[in-house]
Each structure stands twice: as C-alpha cells, then as structure tokens.
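Structure in structure tokens, see below.
Complex shown without one protein chain; remaining protein chains in place.
Which chain is which? They are A and B, in the order written, and residues in each are numbered from 1.
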Amino acid sequence: MNNTFNINRFGLLLRRQWLDFGKIYLLSLIVVFGVLVGFYVTNIPKPSDGLPSMDDGFISLRFRYPIFGMVGFLFISILASSYFTNLGQKPKAIIDLMTPASVFEKFLAGVFYTTILGIGSYLFIFYITDLVFCKYLNNTFSAFPPVHIGKNSAATLVKARLLNSEMNFEQYRGFACVPVMVTSMFLLGSVYFNRFHYIKTAVSVFIACSIIGYVIYLCVSKMGENMVKITDSGNNEQLAFTIIFVSSAVISIFFWVITYVRLKEKEI
Amino acid sequence: MASEKKLVKNLEVIKIQHTLVYYLTNTVDMIKINNLNFGYSKHKPLFKNMSMQLSNGHIYGLLGKNGAGKSSLLKNMAGLVYAQSGTLDVMGFNPAKRQPALLEQICFIPEEFYLPSVKISAYIKANAPFYKNFNHQYFGNLLKEFDIPVSQKLINMSYGQKKKVIIAFGLATQAKLIIMDEPTNGLDIPSKAQFRKIMASAMTDDRCIIISTHQVRDLDNLIDTVIMLDENDVALKASVQEITEKLTFKKVKEVDDSIIYAEPSLSGYNAVMPNYHQEESKLDMELLFNAILAEKIKFKPLFN
C-alpha cells in the first residue's frame, strides 16, 4: 500500500471532503453569485436614463473592475480560510485526522478545493454573470437608434463588451499567480489558527505585507540614493510582471509547504 | 433478543470459526510503548518514561483520575499527539506518521466527536470505502441492535444515538485496534447493556480493544486487563485473573493488619487484602482503583 499518494484514495478523500466542505462552498458560491448580480443590477445603465456613457465605442461598465477584484478576493480567501477550520475543533479534527488517507492527500485535497475549484468556479460564475448582463444590454440597447458621431454620421451600435475581452487578460498574465497566492495564504491560516482564522490571517498578512513593503522601500531608497534613473518604462513593465509572477508563485509554494508541514504536525 | 441472535450468527459467519481461532492465533504485542515522555508543556510532563505492551485478544480497561492522562495516552496510540521522546510502535507503524495503512486498522471513538449533518447512508458512502474490510451487513446489524433507524439524519440525533452510530461504524471497519474514550458516556441504561453485548461479540482474538472509563461499573465484566495511570506512569497493569490470584476482595467486619485497604460499607468494610488462601473473589474495580491511589507502595511488590 502506498502510504503517500494513491489516486484512488485521493478520489475518495475528495468525495468525503465534499460532504463537509461542499456545503460551505456551494453556499458561498450562491452568495457570490447574488452579490455579483446585485452589483450588476444596480450599476448597469438603464434604457430609461437615455444613452449610456461609452468607452472605446462600447457601453462603459467600469464598475466591474473593482467588483471583480474585491468579490473575487473575498470569495477565494473566505473559502480557503474555512477549509481546515475543522482542525481547530477537537471533536471534528479527530475524525478528520483519523480518516485513512495520507497527510499529503489531505493537503492536496485542500489545495484542490481552495485553489483549483475556488478560483476556477469564481471565474466561471463571474464570466456567466457578465455574459448574461452583456447579452441583456445588447438586447435592450439594440432598440436604440444608431448614434451619429460627427458629420460622417458613422453609425455605431450601442454594445456591451465582456470584461474578459475588455480587460485583455493576456496583458496581465503576470498576475495569474496572485489569486493562487491568496488562497495559499488563507489555507495556511486555516490550519495555523484554531479560531477566528479569517481575521487572524488577514491581520497577519497585512502586518507582514506592511513590514516587507517598508523594508523594500527602505532598501530601495538607500540603494538608489546616488543613482541616476536610466531605464525606460517599456522594459520595466515586462520585468515587473515577470517579478510579480515569479514571486507570487514562489510565495504560494512557500505557503503550501508550510501548510503541509503544519498539517503533518497538527496535534489535537 | 432476535436481533441479538442474528448479530451473533453473523459474526460467526464473518469471523471464521471462533473456537478454532482461539487455539490457533498467537498473541503478539500490538502496541509497544518504550520510555514514552509526553506532556502538553515541557514543564508539566504527563508521562515520564512510560513503557508498556498491549497485545491482541484483550479488552484493556484504562483507568485513572481526571487529568491522569487517559485520553492523552489513547491519543498517543492513535497518533493524534506526539511524544516528546521515546518510541511508540503500533502494529509495526509509528502512529505519528499517520499512514493510511495504519489508520484503516484503528477505530478511534473519541469522547467528543462531530458527525456531519447528513443521512447515515451518505456518511457511510463517503467514509466506508477508505476501509477495505468494511462490512456493510455487520454495520446494519449493529445499528439494528442499537435501535437506530438508518434513514435518520445524523443532525437530528441525540448525543447517545450519534455515539452509537460512530461505534457501529468503527466496529464495522473491522479495524484491529479499537480505542474508545469513555464510550458509555451519554448512553442510557439499555444502551449500555447493548454496548456490552456488542463489545463482547466484537472481542476477537485478532483485535486489541482499549477502553478508558471512569464509570467502572458499566464495564467491569468486559475488561480482562486493568491499566491504571497515576503519577506520570502506569501504576498497575495486570489481568483480572492475575489481580484476583494475588488479591482478594471481600466484606469484613473489622479491619486488621492483613488488610491493605478498606472502605466502610453498610455491613462492615469492603476490603482488599493479599490472597493468602487462594480465594477466588470477584474483582471490585472501584475498590482496587481507590486502594491503589491510596496505598500505591503496598501494591508495588505484589505486581512486579
């Protein structure tokens, strides 16, 4: 018997964890869906208000950016910080720890539910919501007469564009690992703290970020004291994205390793 | 009675021929504890250099005062807490590694536990497949014996009912090591009798059963070996047979020098004394417990 990883047993574990975690997950998903719908309903332009404001020839839906980020952050962080909460309560923890699966499998199940399923389903839900509302806007405003711009009277239709194509995610590929990093941090928080996982993790992260930020600021300003700025901004952006990508990936892996170790050493 | 018969019959089928096995199986040390040091903080050790062997074919009764470390010892065996030093060997594994191969051979019934709010069938579907020897029919029989309706949701059950479900589940996994922390807590009087019947039938020669309890009277006929914890160590580990060979428990009118320990009762005293005349008295576990706490030094030479 392989005592580290067995795909069959891992499958069983995912199914077992669903019994407990599935409820939290589905409930949060419904809440997130409701929140998104709420924001869209209150923020999309109404035909009764006349012509909506436009961006690049499309209906302006700028409220989506902060919503996408904020709700997404809350959803994946709450989900991740509730995954191992059972371990903070003795009666629940004993049954979980005694389940015949390896520590590695239990850890992987956590990563699967929080990172893969959490982020994946959020993107999916957001996409669907966005799609439905854009379709709706397109339908409602297709009845509007074509807008004439200048003397050329080039007709432009009032159309909504998906956030997905508006934002051009390709450009922000560097941030791909940031949500993963968020889930890994909160997953660690859920196994590290016994109670009030979310608040404690959030506060720890905030303090850590502040300290790191301050240290980096100090270093950079010390090192750059007598330097002359020579780089041009174009290159800089590419480099910054790479740094963000690599560092968030490294931090995620770092947090996962600690989570695994904590899980291994968890005592009840 | 009918379901009891069925239970017995089923077990006979499942467990090969019991009587045969009695003579064929060898006892091995399933749990080997060597110089175990354990404590929740460095300054307050709970166990100091504890050593002990437990073998299959026994129901061990783990006794001790509150805070003597009964639950902690059980948790050490199950790998839920880690020793500071010393070794612990459970069926050839180190429980601290929490390997699935060992976990599927341990049935751990904690005093406090939690079950998700689903139907029993859903719980079984999610958890039973981890145990390759899980016996669904046996589980069904145990539930019947315990008068638990299968279709009921776990959340609507009382503590006692949930406990019965978790005991039934644990036994149905056919685990070799059964660890129970205060299993009769929360069970009503008829349930306690059902529990004793079930444990009597669950005790097979390939199994090692360890039960911690402070309600000795619930279980004293089930236990065949007494383990008493006191002052960071095992104060006594002896089979009921050994104890009653060395000690005799009886009612006396007056206390004299031969008596190690006595407690006043309605008609004189309940006393413990060395068994000079090979009397075959019934072990009074509660009296023994109090006697050892009070007169530890006097018992030491008898059991070493």
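Here, a contact is a pair of C-beta atoms (placed from the backbone, for glycine too) under 8 Å apart; a residue touches a chain by one contact, two chains touch by 3 or more.
As a working rule, contacts and distances are computed from a predicted model.
Its record in UniProt calls the unshown chain "GntR family transcriptional regulator", which is the match among "Biopolymer transport protein ExbD/TolR", "Fumarate hydratase", "Penicillin-binding protein 2" or "GntR family transcriptional regulator". In the full assembly, the chain not pictured is in contact with B, by the touch criterion defined above. Considering B:I33, B:L46 or B:I59, the position touching the chain not shown turns out to be B:I59 (whole complex).
The omitted chain makes contact with just one of the residues B:K153, B:K246, B:K282 or B:K300: B:K282.
The chain omitted from view is touched by exactly one of B:S85, B:Q241 or B:S258, namely B:Q241. Chain B residues in contact with the hidden partner, per the touch definition given at the top, are 4, 7-8, 11-12, 17-20, 22-23, 57-59, 193, 196-197, 200-201, 203, 221-224, 240-241, 244, 250-251, 280-284.
Heads up, the rule we're going with is that only the chains that are shown with their structure count from here on.
With centres defined as mean CA coordinates, chain B is found 49 Å away from chain A.
Against chain B, the residues of chain A that register as touching in their complex are 1, 3, 6, 9, 12, 15-16, 18-20, 86, 89-92, 94-95, 97-103, 105, 264-265, 267-268.
Within the complex, the chain B residues that touch chain A are 75, 78-82, 97-101, 103-104, 106, 108, 110, 112-116, 118, 122-123, 126-127, 129-131.
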